[in-house]
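Heads up, one of the protein chains got dropped from this complex, but the rest are sitting where they should.
Lettered A, B and C in written order, each chain numbered from 1.
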């Protein structure tokens, strides 16, 4: 399941839905990304997420399909917000449910690493110095690289 | 934070508390373990968790301290239930909050793998054939082994 | 073809989308970027650091050798920073 939305989400309820009615699920793993309060040594006032709607859905569906092809998963979930957010706000939730613990954990880890380098979202932070687009980080590329099947 | 309790818990609220008031947290990773409905090809009616209270708290505190010594974490949480549970019930929640995504994810993964082989809990399943203590699995030992620092 | 711009590429180009008809010699993404640089002003600035430009043709990531044709939706944007 994929959702791209401006609104916040309820993590507990979303995780519950993921295993609801499937009693073969032994574990649910998730990652929640939050807006931090500092950009280097500058306090963040707002963070705005822009995205490419037609491509976002496609990219997230591909990421989800890739996870399901690699691990035996009962269900997966990606929720990503766009628009203006404040420090402490939730940005993204990825989750994977599986009969098997390691599959759920690895798949959720994969989902967020892959999303970070493949989903067409861009962050713009506003600090007292003005607005600035967030630079992509080589550590995110390295994290995604680990999942490339040789 | 460690809690060993008979009662259920609210995953969403627990995760929220983990980052509440700490705006340096960029990510929270968690794993929720659930009671599955089948033991091999036998339907599970109930699962009862026994533990060793005086040692459980100590063991979980050590697991948490170990995670905090290995990764830069803002907070960690382990909630483990005991007593009689039914298929679909939550058993355990582990979570880690960090400024850094990889730290949060790896720490939560470590917490559940380490807990599985170190925390003094024992599961007893009741199926139509009667009650049986769950055997420890070598795959859990292998999973914990990966985290042993060489 | 329909061109889309996102993030600072949108700001530098000065618009979020437009319909263009480049000359027939523009056959690949690389040709299109070269043509954009030649348009001057914000376009030249937006495409000046090619290493920072990612391209999607019809919502799929492509390399600079990928062909472009009339009717394509071609998006230009910096490396993504979601999640």
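Keep this in mind: contacts are C-beta pairs under 8 Å (C-beta built on N, C-alpha and C of every residue); 3 or more make two chains touch, one makes a residue touch a chain.
Quantities reported herein were computed from a predicted structural model and do not represent experimental measurements.
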### Message
I'd like the shown chains that the missing chain touches, ordered by label.
### Response
B
### Query
Among B:3, B:17, B:42 or B:58, which residue is in touch with the absent chain?
B:58
### Task
Extract the touching residues of chain B with respect to the undisplayed chain.
33, 49-52, 54-55, 58-59, 80, 91-92, 112, 115-124, 133-137, 140
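In this section, only the chains that are shown with their structure count from here on.
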### Chain separated most widely from chain C, comparing mean CA positions
B
### Message
Please tell me the distance, in whole Å, between the geometric centres of chain A and chain C computed from their C-alpha atoms.
### Response
26
### Query
chain A to chain B: how many Å between their CA centres?
23
### Query
Using CA atom averages as chain centres, what separation in Å is found between chain B and chain C?
48
### Message
If I count partner chains per residue in chain B, which residues reach a count of at least 2?
### Response
101
### Query
Residues of chain C that touch two or more other chains: which are they?
83
